[in-house]
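A single protein chain has been omitted from the complex, and every remaining protein chain is retained in its original position.
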Amino acid sequence: MSEDPIEVFLQPIQLDYDYTAGVSASRFLRAIEQGKLLGQRCPVDGRVYFPSRGSCPQHAVPFADDGAVELPDRGTIVTYSIVRVPSENIPLELPYITVQVLLDGADTVLMHVLDGDLDTVRMGLRVEAVWKPKEEWTTSLANILYFRPLDEPDADYDSYKEHI
Amino acid sequence: MRDVAVVGFAQSDSMRRETDRNEVEILIPVMQELRKKTGLTNDQVDFVCSGSSDYLAGQSFAFIAGLDAVGAWPPICESHLEMDGAWALYEAWVKIQMGYADLALVYGFGKPSMGDLPLTMALQLDPYTTMPLWPDAISIAAIQARLCQEGGTLSAEEMAERAVRDRGNAKSNPYAQVKGDFSVDGILADPYIANPLRKHDCSPISDGASVMIIASAEKAREFQDRPAFIRGFEHICEPMDFGVRDLTSSKSTEIAAEKAGVRADKIDVAELSAPFTHQEILVERALGLDESTNINPSGGALAGNPIMAVGLTRIGEAAARIWDGSADRAVAHATSGPCLQQNLVCLMEGN
Partner (left out) sequence: MSEPSLTAPHQLAYTYKRSLGPVLSRFFTALRDRKILGVKRKDGTVLVPAREYDPDTAESLDELVEVQDTGVVRSWSWVPKPRAQQPLDHPFAYALVQLDGADTTMLHVVDAGSEAQMATGMRVKARWAKETSGAITDFVFVPGE
């Protein structure tokens, strides 16, 4: 038996939940199971929120059921970061690029990863989603594996500067 | 001291399990209803304060999502407590007292049905010597009830009487979860769920939310002809260890009531947030209530217990009786921690 005094104590916590996604997130997740990216239009100013969260966080009004907007799986990188530190929950080879993508037609950005060149990644780069094989789709944003660059001219700074 | 009054209130139903909506989706329609009833717009609000618990939501920073129901752009002055909304109201009241705000929006919300609430409550206990034993909230309350019963403080019959009274009163409360006609004999014939507690001695587990507006006197009359002026507002805490507390009385409620001036005159209405029948008796006694007071006209926590909102809801229910003229002087109570460890008393008057 150790003679050293005990100075630190470890307490594991484990709590189990039956988690409910909620009305808005369920609608979003069921759409993505079908390969559709569903945003939600604010009834006050018409801005499109993606992913949708049930109400407009600016005007605090519930999104109407008929306000759903299907968005394309392509958009513009508004900002990015090169990650060189491993994370337990991200099984990607280092270094990798995290990006914020503004889908065409959306007013809020999506956080994802880019399969691209560390030296040429840049704000304004046009990108598209790369999906898992259709038979593997579930109710998860992980149906999109990553984004990759499109062979298109960069977007004008003015077209996304509001969303940085 | 500034004159500050409760002037607006809305609440959701207390629901055993809201199957579809998440926490913030429960809150959104309540906030909408309050805005509709009062005409409140964000530019009138100087301060926003809320109470909720990430452990109930099962995710860290879950309370941030609550701001979607408020509208936080342009940026707002905001604060959050991992406490019942009644304590958020206290913070807002202090903010107004200090002159930093004239009107505040306060809310509490929670969806405990997603997890095991009595077990989750073990995480509020001393983390070194008590929590590792995972005592659930019902077991701890049962230990307190036994001390009270065997020490002659109160009886099982008196406990059952509280359940009968509260659930009977709740028949007229559309938001209540457990209501109806029960009898003391019927309850005493029920089996124990944690000896000496029967199911009827326990508040239900409720998903729900409530929202409130408080304002300085100058603004209060824009919202209510008869604002519920807060004349005393105190919260008092007892030590952490059960062994050094007297669990057969609620000393902290007694001190809070004394400081708030509860006993200075007749109390017309009292709304109590005690989650167990024996605790309700201890709180009644600590507040000095008798038959002259209408206790828990809404049914209290025993009829609906939307945790993190239930205390704020008691204040809202008491205030509503001042607004409609049925009470001149009302007291509301909220509690936090195991066995009435921390208690808040809010005294309101119409004149």
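The chains carry the letters A and B, assigned in the order they are written, with residues numbered from 1 in each.
The rule we apply is simple: a contact is a pair of C-beta atoms (placed from the backbone, for glycine too) under 8 Å apart; a residue touches a chain by one contact, two chains touch by 3 or more.
A quick note: this is a predicted structure, and the numbers were derived from the prediction, not measured.
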{"item": "Touching the absent chain when the full complex is considered, from B:15, B:69, B:140 or B:308", "value": "B:140"}
{"item": "Selected residue (touches chain absent from view) among B:132, B:168, B:261 or B:288", "value": "B:132"}
{"item": "Which residue of B:176, B:194, B:220 or B:331 touches the chain not shown here", "value": "B:194"}
{"item": "Hidden partner chain, residues of chain A it touches", "value": "1-2, 5-23, 25-26, 29-30, 65, 139"}
{"item": "Residues of chain B (touch criterion as defined above) contacting the omitted chain", "value": "19-22, 55, 58-59, 114, 116, 119, 122, 127-130, 132-136, 138-140, 142-144, 146-147, 150, 192, 194-197, 239-244, 247"}
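The rule is short, and it goes like this: only the chains that are shown with their structure count from here on.
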{"item": "Distance between the centres, which are taken as Cα means, of chain B and chain A, whole angstrom", "value": "38"}
{"item": "Interface residues, chain B side, partner chain A - complex", "value": "18-22, 24-25, 28-29, 31-32, 42, 55, 58, 65, 67-73, 111, 114-116, 119-120, 123, 127-128, 131-132"}
{"item": "List of chain A residues in touch with chain B within their complex", "value": "9, 11, 13, 15-26, 53-62"}
